[in-house]
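Chains shown are a subset, placed as in the full complex.
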Amino acid sequence: MARVVVDVMPKPEILDPQGQAVAKALPRLGFEGVIEVRQGKRFELEVDDSVDDETLTKIAADLLANTVIEDFTVRRLDA
Amino acid sequence: MTTDSVKHAEATPDTAQPYKELGLKDDEYQRIREILGRRPTDAELAMYSVMWSEHCSYKSSKVHLAYFGKTTTEQMRSKMLAGIGENAGVVDIGDGWAVTFKVESHNHPSYVEPYQGAATGVGGIVRDIMAMGARPLAVMDSLRFGPADAPDTRRVLPGVVAGVGGYGNCLGLPNIGGEVVFDSTYLGNPLVNALCVGAMRVEDLHLAHASGTGNKIILFGARTGLDGIGGVSVLASDTFSGDETTAGRKKLPSVQVGDPFTEKVLIECCLELFREGIVVGIQDLGGAGLSCATSELASAGDGGMHVNLDRVPLRAKGMTPAEILSSESQERMCAVVKPSDVDAFMKVCAKWDVTATEIGEVTDTGRLVITWHDEVVVDVPPRTVAHEGPVYNRPVQRPVEQDSLQQPIELPRPSTSDLRDLVLRMVGSHNLSSRGWVTDQYDRYVRGGTVLAQPSDSGMIRIDEESGRGVSLSVDCNGRYCKLDPYAGAQLALAEAYRNVAVSGATPVAVTNCLNFGSPEDPGVMWQFEQAVRGLADGCVTLGIPVTGGNVSFYNQTGTTAILPTPVVGVLGVIDDVRRRIPTGIGAEAGETLLLLGN
Amino acid sequence: MKIGVITFPGTLDDQDAARAAKYAGGEAVSLWHADADLRGVDAVIVPGGFSYGDYLRCGAIARFAPVMGPVIEAAAKGMPILGICNGFQILCEAGLLPGALVRNHELHFVCRDQWLKVENNSTAWTTRYDKGAEILIPLKSGEGGYVAEQNTLAELEGEGRVVFRYVGDNPNGSLNNIAGITDARGRVVGLMPHPEHAIDALTGPSDDGLGMFFSAIDALVKA
C-alpha cells in the first residue's frame, strides 16, 4: 500500500481566476506582502502496491488534470 | 531586442514574413503591402491576419449575406433600431423599450476544451449585448453533439453543459431554452451556439464608434494575457528567437479561461456608466481582441485613433505588441469617453473594483496609430483592417448526390405492432428524450422575470415589471432537413421558431441566426450556404419580420466530411402582458377539447 | 418595516429578495458590501449568487466584507437575519450558523422545483407556516450539501434547529436531508432553496416562499 499525492496547477500562462480572487482579497483583510497566488488541486490517493508509476501518471493525465490548461506532478509519500 | 516598428519595416522591406502561418494568402499579403506602401510590421501583420480571417471578416459569406439586406423591406425594417453591421440587432418593442438579441457560435474552442470553450462562448455573446447599451437578461444555448453513447461525446457534452451553466449561472442570467441534438456528423465537431437577449430604454442605445477628436479610449475589465494568441506566437518566436521569455510560445494552447465573476462585475459597472451618460462609444473585446476593438471603433468613427500599447495592463511578462494586439483574454471592454468625463468614468470603475486604463485617444488623422516603447508599430487606415477586408465569390456547386438524397422512397404502410415498436424506439431515442439532465444544470429563475423556460416551446421573460410587457424567444434547426434541401430546411427552422414563439402568446417581430456549415472552399458546402441564406431571407419576407443580425461559422467538419448544414434560427416575439402567456401542455383540466390546426 | 438586502460583488438574487420583501409589505433597503452600516434596517437578507465568484469556497471572501461586522453585531442583538443559498454559505463562514456547505454529491449544479418540509415554525422567518407543512420552492446550487460534525448535527436535531428538510430524493447529499437551519434563538435562518423565487406562480413554481417574508414582518411588528 502506498500514499500518493497528485498536485494539479493551472498552467502559468493560463488565467487563474481563483488565485486572483484570493490575491485580491488578502490586502482587504489586512494581509500585505502576498505578491501572487495560484490555486490548484491536491489529490491524495491510497493505492495497492500493484499500481506502478506509469499507471499513476496515466491516472493523473487522463482524469485528475485537464492537460489542456493544467500541469501536474505525481509523487509517492512513502516508498 | 529590436521592435519591428514602422521605421524598421521601411528599412527592411525584404524581411520574409510568416504570413502563411498566420492564415493569409499570397494575394492578401500583397494587398496589405499595397495598402501600406511597405511591408507590414509584425504588429500590423498580426492585426490584418486576425481581422481578415474568415471568422472576423466574413470574407466568404459577405456576398451571400447581402441578400438579407436586399430583401428587407421598409415595412419589415420599421421596428428595427439597429441591424446587420452592429454588435447585435435591436428592435423597438413598444412602451419605450428596446430589445437586443444575438446568437454566436463557439464550436471549435468547445471541442478543444469543452468547459472553457462553452463558458467563454456565453461570455462573448453577453458582452456583445452589453456593448449595445443593454442589460443582458437571459441566455439560451443550441447544442449539437455526436451520438450520445460515443466516448468523445461523453467527454464533450458534460463539459459543454457545465460550462454553459457555470458561466451563465454565475453571471445571474436565467437560461430560458435551447436545443440538444445528436448526430454522427457532429462527433468531431460539436456545435455550441449561445444566444443572449437584453433590454434597454430606447434612448440608451449605444453604438460602437469612436468619434470626437480628443476623446479618450479606455480599456477596462480583465488584464491582457497570453490567451488565445495561438497563431500569432509564430511572430514572437521569429522576432526573438532564442529569447528565454518567449521560448516555447509556439506551443501555447489557444484556449481561454473564463472568469464569470469579473464579467458580472463588468456588466454592473457598464450599466452604471451608461446610467451616468458618460460613454460616447463602446465595444466588447472578443475574437481578435484589441486589434478588433481599436480598428472597429476607429473605422466606425469619424477620425483616427492613437493607442499607446505600453499602457495596456498585462498579465504575462515579455509580451510583444503583436501578442498584446491579438490576445483574446476575456472579460474586457473598450470605451470612448470625453476628457471631461474620464474622472467620473474611473470613479465608477473603482467602485466596482474594475481595472480601467486610458490607452489612447481619438485623433483627426484618419489613421489608426499604435505606439510601443515610443516607436510606432502600427500606422494603418482603420477601414482597411475592419471593414474593407477581402471578399470572396467562392465557387458554388450543387452536390451531385443531392438528387439521390431527394429520391422518393416507397415506405410500406406499418402494421399496428410496428407502430408500437416505433413509438417505443422514438420515446427511447436520444434526440427525443428528456433534456432534464442538461437543463437541471441551468438556473432558470434568477432575476425573477422568467415566465416560461424549459420545457416550454419558447422561453419568455418579463421586461417591464409594471406593465408586464415581455419577450419570447425560440432557437431551432433541423440539420437533416437542411441536408435534404437547405432552402426549405432553413425555412422550416424559421417556421418552427416562429411557431414556438407564436404559440406562447407572443407576436414574432425579429430574427437572428447562426449559420454553421462546413468548409467554404467546398463548392457543395457553399451551395448549401447560399440556399439556406436565400431560404431564410425569403421566408422572412413571407412572414414580414427582418433578420437583425447573426453569425457565420464555417469549417465545421472532420477531415473532408462536413457537418449537416445547420442554420440555427432564433425568433424574438413581443407580448404586451406576460400574464396572458399560453403555457405548453395539455390536460390542465378534465374535459378540455383537443383541436388539430393545419393539415 | 425596513428589510435590508446586501449586495456583494457577484450577488445575483438581491433584486429578487427585495421584490419578495416588498410583496410581503416590507420596505426593501439595499445595503452595499463595502459600507459598514445597516442604514437603520429592522431585518437583513443575505441573498444568493456567487459572491466574489465563489472561487475559493462559497462565501469565504464575502464574510470579511465591511458590512458583515454590523450584521454579526445585529444578530447578537436578535435581529432577524435570513441567508439564502450563497447567503446561507456566508452566514456559515461567518460563524452565525454552524456547519458548512460542500459540493453537491453528484458534482453538478442542480436547478429544480423542490418540496421542503417545514420542521420548525417558531423562528422569526417561519411562523406563517404550519409545522410539518410541505412547500414547493426552487433549489439552484452547486454546493448545497450541508455538513457538520456529528455533535453539531446532534445538537441541531436535539434542539429542533433544523428548519427545513428536503422531501423525496436528497438533491445534494445534505446530511439528514437538511435544507435549512437556525441559530439557537430562532432569529438567524439559513437555507439553500430560494423562497424569493416562489412569490408568484407567474415566475415561480408556487407562491409558497412568501410566507417567510410575511413571518419576518410579523416578528418585527410584534417586537
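By letter and in written order, the chains are A, B and C; residue numbering begins at 1 in each of them.
Going forward, a contact is a pair of C-beta atoms (placed from the backbone, for glycine too) under 8 Å apart; a residue touches a chain by one contact, two chains touch by 3 or more.
As the structure is a prediction and not an experimental result, all values here were calculated from the model.
Only one copy of each distinct protein chain is drawn here, although the full complex in this structure file has the stoichiometry A x2, B x1, C x1.
The working rule: only the chains that are shown with their structure count from here on.
Multi-chain contact residues of subunit A (touching two or more other chains) are listed as 17, 21. Counting partner chains per residue, subunit B has residues 259, 261-262, 353 touching two or more of them. Here subunit A touches subunit C in the complex through residues 17-18, 21-22, 25, 28-29, 39, going by the rule given at the top. Residues 162, 165-166, 169-172, 259-262, 264-265, 352-353, 439-451, 462, 578-579 of subunit B are the ones that touch subunit C when the two sit in their complex. Every residue of subunit C that touches subunit B in the complex is listed here, in rising order: 9-10, 12-13, 15-16, 19, 49-50, 52-55, 108-112, 138, 140, 142, 194, 196-197, 202-204.
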